[in-house]
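Only a single protein chain was left out; the remaining protein chains are all shown in position.
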């Protein structure tokens, strides 16, 4: 029997699969009311452990448009959860007979991964804390596909709070995978974080360059723009000084709201948030740039933009329905043009020792200890780096053990390179290692 | 393309359209489970910014009976709204692709009008603060149509709290439009307010007369009844002393609960609320009067009335489903007998100056300033009177400006009569006028 496919992370899905979904979404979009017999007798369950009406309604509309049924648990905290039920049990119950697919929203990072580990039916991540929201990313990409006919090679401005916006980080990774270029126009103090830039470089070969933003006009007046391109410098040298990119033509401006709920007190003081309005969109380079926003917006896009033909943010959210129709029917096995292949290779290893090195206190591996079985992925071997298999947060550690020899070492030790990935154990100090019965080697004592 | 029809106010819909809806409701009523293929692939969204389970379930039942789908956001405040999203954005998102019709409940007066201004799909007002609830009124009228076969010429008692009940005011206007007579039997201290009586007279030609209520027996023992009739006194003179009407036969008694949530402290002290029970319904004139109530009731109708054949309040609420089936299918363009004509003429003017004279602090034009564009309707020219285009509250003002000449005047000034309605601007004092760059004329200085 084929393993169940889930959509936990945008990484779970190949470019080919995304493209097939876009084609299906085109078809649904052309006749949104014409598929009412597409999924008869099938049921999705919206399990929302925090409210997100917009996301929920978008999924539920998609399922109703496909002729399926919808179960709604919009406020999961008020119920069984308060009787202490674990997420792992809940998805086994709901996926065991109530529903054919689970749409999960949860405040803990990694929750959707844990749910997918236990659910007998597909799980779609509708947001897990500040971690991932892959259908939002697919919706954003789908909009570029519709508006521009392609994604590779586009120049996309990401503007506003690039520090805390989960949406913008996921979008950036996805743009990089598709080979689009990114122009960062951050709110000062809210630049794209280093760990995002590092992942863009390490996994997608993206090089950051200082950008000459004068052709962006008022939009970039307050900030230094950065250009991120998947092209190698030598490829670029045909066009430009390899360390300095001049932005000439923008295909899309993706604006994000200030994520004030995650701000420090100092950050909350900040005023004069970037604002897109007729005035700031006057530069020649922005002449036919579509303006996107994941919504809800507050004041970062002025109402005077609403009638501007470049503003597609309401269309953008409307397209969330056909793309979710495609995602749901694909995972339910009803999409001939996108057969349900085996999922992309799972890079996670289960920890062989009952020890959880994840530093993220709101990671599901920390909040639901009964059923989470700590796991990790190796990012690099020299020097060794690893991240949590649930929340993707990178580990910090001072010693590395081998679950087979029960020895532990300094990370830079030669012995560490010999350890099979699945046998790696990460310790923050000697006490921790010894408590788990590991023995220090020379490299530790040195 | 035809403009989208909405149902924001009972004023939006003509008597002919109402009658067509009643006929459609008769058809739905005759076979409530026989229309499950009437609206396949169509979706309504219940956006409820305050809870009203009964109203919501009635709409949702109607849509399910038509074979359509339902999206439910029963507690809108807990979601995007708290991230600061405006109503205008929400309806553009939900109406932009999620749903084919929006059912809106909102605590701010005028909210449904604002929503209709922005929504790409029909908006049905399911209650906006203390303003309107047109489908309740249509349901009440439909019940008279079913029970009595007509509305014109009926004698309808309105009893209880006639001061604060939105339902009863809307019902009174609608009865007047249909040419029914109204007998007011208010709870002492909770008489029909002057502004309602004035509108009944001004817009519907209704004359109030003192009524001789002795034939109402115990029902009117505690109160002075008032008779409101759309007939001219000379028409009545055939039957009666023109200033005094003797109630002989009542077709319906419409009872309302005390709207305690709106009472002043003094009003809350009040005891002995009117009560309909076997005893108070014993008068000969009430022999075959149907007893109506919009529900929920508390003690104002005694349980001993529940088995009385005149009590139709449970039937009344049940008929809310077929009439809402008619309304939904009409607005969705699925009702051949009621084609979607252009809406009744919009009497509202957009203010040409960014100044909002609405005195109602909970009007949507005050609570959602980002997207509300102040508007007004002229009630009368001499003396000039106007009301808010959202919440219908009458303006109070001391000066009147002309947006074209930028002059402002005393309201009784001759110049004011020359101002085109669309150019009117209403100021409460000279400072306000001058701030907006208006110049005083002689009539002001005088």
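The chains carry the letters A and B, assigned in the order they are written, with residues numbered from 1 in each.
Assume a residue touches a chain if its C-beta (ideal position, glycine included) is under 8 Å from a C-beta of that chain, and two chains touch if they have at least 3 such contacts.
Given the structure is predicted, the values throughout are model-derived calculations rather than measurements.
S.K.: Taking the full complex into account, find the residue in B:201, B:297, B:310 or B:398 that is in contact with the omitted chain.
M.R.: Touching the chain that is not displayed is residue B:297.
S.K.: For a quick check of understanding: of A:23, A:275, A:371 or A:436, which residue touches the chain that isn't displayed?
M.R.: The single option touching the absent chain is A:371.
S.K.: In the whole complex, not just what's shown, which of A:41, A:149 or A:266 touches the removed chain?
M.R.: A:41
S.K.: Which listed residue, A:34, A:96 or A:205, touches the chain dropped from view?
M.R.: The one listed residue touching the chain not shown is A:96.
S.K.: In the full complex, which residues of chain A touch the absent chain?
M.R.: Chain A touches the chain not shown through residues 40-43, 45, 69-76, 78-80, 83-85, 89-90, 92-94, 96-100, 370-371.
S.K.: Give me the chain B residues in contact with the hidden chain, please.
M.R.: Chain B touches the chain not shown through residues 32-36, 51-54, 57-58, 60-61, 64-65, 67, 72, 74-75, 257, 295-298, 303, 314-315, 317-322.
The criterion applied here is as follows: only the chains that are shown with their structure count from here on.
S.K.: What whole-number Å value describes the gap between the mean CA coordinates of chain A and chain B?
M.R.: 47
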